[in-house]
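Got a structure for you, questions after.
Here the complex is missing one protein chain, while the rest keep their positions.
Should a chain be cited, it is by its letter among A, B and C, assigned in written order, with residues numbered from 1 in that chain.
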Amino acid sequence: MYRQSEIVNDPSKTSLLGDEGTDMIINVGPQHPSTHGVLHLVITLNGEAVKKVEPHLGYIHRSIEKMCESLTFRQFIYVTSKMDYLSSHMNNHCCAMCVEKGLQIEIPPRAQVIRVLMDELTRLASHQLWWGALAMDVGALTPFFLAFREREMINDIMEETCGTRLTMNYMVPGGVMADLHPNFQKRVHAFIDHFKRKIDEYDELVTDNIIFQNRTKGIGYISKEDAISYGMSGPAARGSGVQCDIRKLYPYEVYDKVQFEEVIETAGDCFARYLVRMKEMKQSISIVEQLIDNIPEGDFQAKTKAVLKLPKGEYYSRVETARGEFGVYIVSEGGTTPYRIKFRSPGFSNLSALDHMTRGQKIGDMVAIMGTLDLVIPDIDR
Amino acid sequence: MWSLQNIADSVQHWLYATFNPTIAMLIEFAIIGVLAIGLFSMLGLVLIYMERKVSAWMQLRLGPNRVGPKGVFQTMADTLKLIVKEGMTPNGADKLLFNLAPFIVMISAMVILAPLTFAKGFQIWDINIGVFFIAAISSLSVIGILMAGWASNNKYSLLGAMRSGAQIVSYELSAGLSILAIVVLSGSLKITDIIASQENGWWIFKGHVPVWIAFVIFIIAVTAETNRAPFDLAEAESELTAGFHTEYSGMKFALFFLAEYVNIFVVCALGAILFLGGWMPLHFGTGTKFNEVMDYIPSSVWFFGKTFFLIFVIMWFRWTFPRLRIDQLLNLEWKYLLPISMINLLLVTLIAILNWHF
Amino acid sequence: MSFIKNYIGDVWGAVKSLAAGMKLTGHYALHHKKEKITQQYPDNKDTLNLPERFRGEVVLIHDENNEHACTGCTACELACPNGTIKIITKFDLTPEGKKKKALDTFVYHLDLCTMCNLCIEACPTSAIKMDQTFEHSVTDRSELIKTLNKPGSKIREGVE
Partner (left out) sequence: MTRDELKIKITELLPLAIFEEGGEWLNVMIEPAEWLPFAQQLHDLTDLKFDYMFCLTCVDWKTHLSMLYHLTSTTFRHTIVVKSKLDRNQPEIETVSHIWRTAEFHEREVYEMFGVKFLHHPDLRLLILPEGWEGKNPMRKDFEDPVNMIKL
């Protein structure tokens, strides 16, 4: 059942580990407080040190790719918000963009701005949840509630405009489903004011905390080369110094018109990944601030046919979700349903690096590493 | 005046006047047993309610508010639920040790109540090695925890128990050294003597900086010794689900839970006795009006007030800090707390010899 | 000497960072009445205000004459990704004696619905909408299969 030969063979790490006879194999998950869902890890331990982590997936596999083969190009988008439920807007966005690419629809400027606004608010909400959950993983329980105080405001904004709080299905091919709610701008301003005041508390409570720094600094190191080789993306890779922000590299919608920085840290440890996300929140705030008062007037949706038929061909589009690069690969045979869909989910690639990162670390470190990878299990299983 | 001392004395007089001494002593034993168990369960209920309220306030929540006014009966309802729950013993477990472990933990927590002075002259047993007795008995609970972890036949439990063993054994050193600091200053191990030595001022006020350092180290060490966050590695719910009591349910789990809170009470009471003067009221100077007002407050209120303040501090730690990792935990003890408290003990001895304290 | 200086500096920095966190939680503990963020759910039911776009469940809009706007065109049924909606049609006789397709039963499986709003978007006559109810728990699964058109209701005049 266990791996025959090993790809990763770092002598500096294996020297810490004892011989086979003293190993303990322990199942973390599928029901475990720190796996954030139904991830099942089989861990080989030598005392407290982790020798090997082996993910077993599939507990929440719904075969969304197969499911999408029987849904039309309008219908399949809603399923994708159930993959990475914390960045559902971005997933929907990517699918809508891919369909638009195939149909060559130009979406109105208002819809573009709305989409970017929604993406950034979702990113903020997702990072807030991540922050609370990471703090909980390393043992501090209070930050979770502070994070939810802010996240709840974003959820309320979403609820008012999109109708739901988590799985929105707001982006449709050609634009967005409904126009912004009249209260939207007012509430986003209120949120920004509130969040700017409160973000210092995040630093006070967690970032500057000596225990937290000790728990994350130098833990779960992954080099730039390894991060690239493991196909990591998003904040997890940017913590190792990989330039991989799709918003900068392949700008979509209005990302080339707004000012923001791609946050890159080079330390490659848990604390670097933590800092990337913390700084990314500030960048997201600045993007929202730039756009919120400059939403162009006009249609929120381009005219599309009632039945969408993608021309024969292959289409790939990608966006930057809160977790990294999310890609949709559609093979169309010219019908109303996709012939084959592949979702390139960021979590799946990031998870594959977990084994490499945890070798020789302690169990407590493994929990912190999983926290900074920000795994969302439905995103990995699809 | 009605005080706990007077009540205890008159009960004793009445008993010895009515029965022959053997029977009177036996009745006293029974009364003390009932009182100790009553205090034990009361503390459990009160402290759990307090913990839930304190955590709720820090986390912008309301806390329990449904059962009874402001939810005061919530813990009662929870206890009732735990009593009627089935106490399961896993198939692969070592049945005897598994069922014995919670009682060992609980009994060791209860025995430490004996030398504590709850009010002026109100004490179960004024043993002449009181502080030493507490330090000795409180290290027994680790046996119960190791027993529970081993007997559960669960890897999480075993890891938790082993962590807890390493932790308690090492933190006892610095806890003991900081207790010694006060013993050196007061010149006695007897709890009544230690309290009496603080009549003209608590040790925290008259002992200069070394006593403050000893106090801080004491608080840190006892937090670790009672397995409380940020040192709750034995439980570490995000790593080991629930650590050593993963397999426990029903009343056996409740006993662990109760023992944890009673242990907190005991160590905080010890902290109050050693550093904050036990039941001694707060005095400034001699013979001032302020001191007279302070004297009107009953000694039991002083004692419980100080203890609960320290308990609040320990809860405050729990709901603020992340958890340490096991090697960092041991580093903290062996590289920081132990050297500091050893040097500190030297300083305290110097102060005591040269009579520099007030 | 620098070792001792660093050592003391470490300890001081650590204590300071811990004190900052404790100050924050201490502040919240003292100001808990003002800062609390939770809601007392069943108690605040009367004042609970859900936004009008909230997607609770699909309802067929009936006016005061028990008339709706559904023509039975099955656009919603086709738009639904999960097969939540089943439209059973019948043929009515118009006054001119022509046969006309009309709605017989609008079956809605709430247990399959994911509130994606696609049926509402697809409806050409705006006959259906999302309602703001959200307490859908029932004791039997069959109660989730609903007939949306009220008994005796008919299509509003002039809706094609």
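Rule of thumb we're sticking to: a residue touches a chain if its C-beta (ideal position, glycine included) is under 8 Å from a C-beta of that chain, and two chains touch if they have at least 3 such contacts.
Source: prediction; values computed, not measured.
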item: Touch with the omitted chain, as defined above, among A:Glu160, A:Glu325 or A:Asp374; value: A:Glu325
item: Of A:Gln31, A:Ser63 or A:Asn294, the one touching the omitted chain in the full complex; value: A:Ser63
item: Touching residue (missing chain; options A:Cys162, A:Met177 or A:Val242); value: A:Val242
item: Subunit A residues touching the omitted chain (full complex); value: 1, 3-8, 55-58, 61, 63, 65-66, 70, 225-226, 228-233, 242-244, 249, 313-316, 318, 325, 327, 329, 331, 339-340, 342, 344, 348-349, 351-353, 356, 381
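The criterion applied here is as follows: only the chains that are shown with their structure count from here on.
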item: Pair sharing more residue contacts (C-beta pairs) when B-C is set against A-B; value: A-B
item: Centre distance in Å when subunit B and subunit C are each reduced to the mean of their C-alpha atoms; value: 51
item: Separation of subunit A from subunit B, taking each centre as the mean of its C-alpha atoms, in whole Å; value: 45
item: In subunit A, residues with contacts to at least two other chains; value: 142, 145, 149, 205-206, 209, 211
item: Subunit C residues counted as touching two or more neighbouring chains; value: 18, 21, 24-25, 37
item: Subunit A residues touching subunit C - in the complex, by the definition given at the top; value: 71, 74-76, 78-79, 82, 142, 145, 148-149, 152, 159-164, 167, 169, 172, 177-178, 181, 201, 204-206, 208-211, 306
item: Touch list for subunit C against partner subunit B, complex; value: 11, 18, 21-22, 24-26, 28-30, 32, 35-38, 40
item: Partner subunit B, residues of subunit A touching it in the complex; value: 24, 26, 32-34, 48, 135-142, 144-146, 149, 205-206, 209, 211-212, 214-215, 362-365, 367
